[in-house]
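Of the protein chains in this complex, all but one are displayed in their positions.
Then we have subunit A:
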Amino acid sequence: MTTTTSRSLAIAAKGLRKVYGDKTVLDGIDLAVPAGTVFSLLGPNGAGKTTAVKILSTLITADAGELHVGGHDLADDPQAVRAVIGVTGQFSAVDGLITGEENMLLMADLHHLSRSEGRRTSAELLERFDLVEAAKKPVSTYSGGMKRRLDIAMTLVGNPRIIFLDEPTTGLDPRSRHNMWQIIRELVADGVTVFLTTQYLEEADELADRIAVLNDGKIAAQGTAGELKRLVPGGHVRLRFTDPAAYQSATVSLREATRDDEALALQIPSDGSQRELRSILDWLDSAGVEADELTVHTPDLDDVFFALTGGAGVPDQSKETVR
C-alpha cells in the first residue's frame, strides 16, 4: 500500500537516483506533484530532465528511490502506472509508414477500446488537433508541428490522468508553440496532471504551478515562478535622462541610486509592485526630478536560471571541451 502523502500526490519521488557508468545523472532528487497541477522540470541540456521522465514513465528503471505515480509503486507495479499515464517523449513516437488516422486507431486498439469507440475518439482528437485534412496521408509527409500534434493526440487516446511531456515545444515555431501551450492549458482544465520538462524559462513561467530547477543531477531550487524570482535580486526601476544637466541634478537628489553615467541613467532597487512604484514617483516629484523615460525591470526566470545553474553556459562549454 502507498503512504498517505503519496496518495494525494499524482507523482511522488524520494531520493531518485540514476547512474550511468561513473556518471551520476540523477543524484537523489525529491519531487512532489499534486494531482491536477502542472509541474515543470527546468534545466539546461544534459541536466537529467529526460532521464527523470524516462524513469517516472516506466521506460527505464531507477537505481534507487521511493517512487509513486498515480498512487502506484513504480518498482512493484509498473503496469498499473502505465494504465494511468500518457507520455510524449522528446522524439516523435509516431509510425511514419502509416497514416495519421491509422496511428490513432492503433492507439485505440492498444487501449482496448471497442471499434466504434475507437473511431469516435480518433475522429474527435484529429479534429481537436487540426489534423482532419491530413488524416488520410502517411505521417512521413507531415511537418514537424503536425507530427508533434499527432504525437500528443496519440498520447490522449486512453484519456490518461497523468501526462509526461518531455520538451514538447523544442523545435516548434512560435505559433505552434503557443498552440501547444493552449493544448496543455486545456488538459489542466480537464483536471489532468502535467509533468513538463523544458529548457524555455518562459514556458515554465507561462504554464507551471510549480517549477523545479534541475542542475547537474540535483534540484537547485523548487517553488512557484514567483518564489523562484524572489530568490534572486535584480528588480529595479530605471530612469533615463537626455539632458546631462538634468541627470547631474538627479544624481545629487537620488544618492541611493546606482549610476550609469554613459547612458545617463539611474537604477533604483524595486520589487516592481504598484505600491512601491507610487512611492518612488512621489519621491521623484518631491525631489523635483523629471526623467525622460522610466522603465520597470522585474527579475525573470532567466535571472533565476543563470543564478542557479552557474552562469550563462560558460562552465558547461568548458566541461564539453574537457570531455
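In the analysis below, a residue touches a chain if its C-beta (ideal position, glycine included) is under 8 Å from a C-beta of that chain, and two chains touch if they have at least 3 such contacts; residues count from 1.
Everything below uses one rule, namely that contacts and distances are computed from a predicted model.
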Notebook entry, point to check: Name the absent chain by its UniProt protein name; which of "Proteasome accessory factor PafA2", "Cytochrome c-type biogenesis protein CcmE", "Spermidine/putrescine import ATP-binding protein PotA" or "Transport permease protein" is it?
Noted result: "Transport permease protein"
Check: Which listed residue, A:24, A:92 or A:249, touches the chain dropped from view?
Finding: A:92
Margin query: For a quick check of understanding: of A:59, A:231, A:246 or A:277, which residue touches the chain that isn't displayed?
Written below: A:59
Check: Can you name the residues of subunit A that touch the chain not displayed here?
Finding: 57-61, 79-80, 82-83, 85, 87, 89, 91-98, 102, 106, 109-112, 138, 154-155, 158
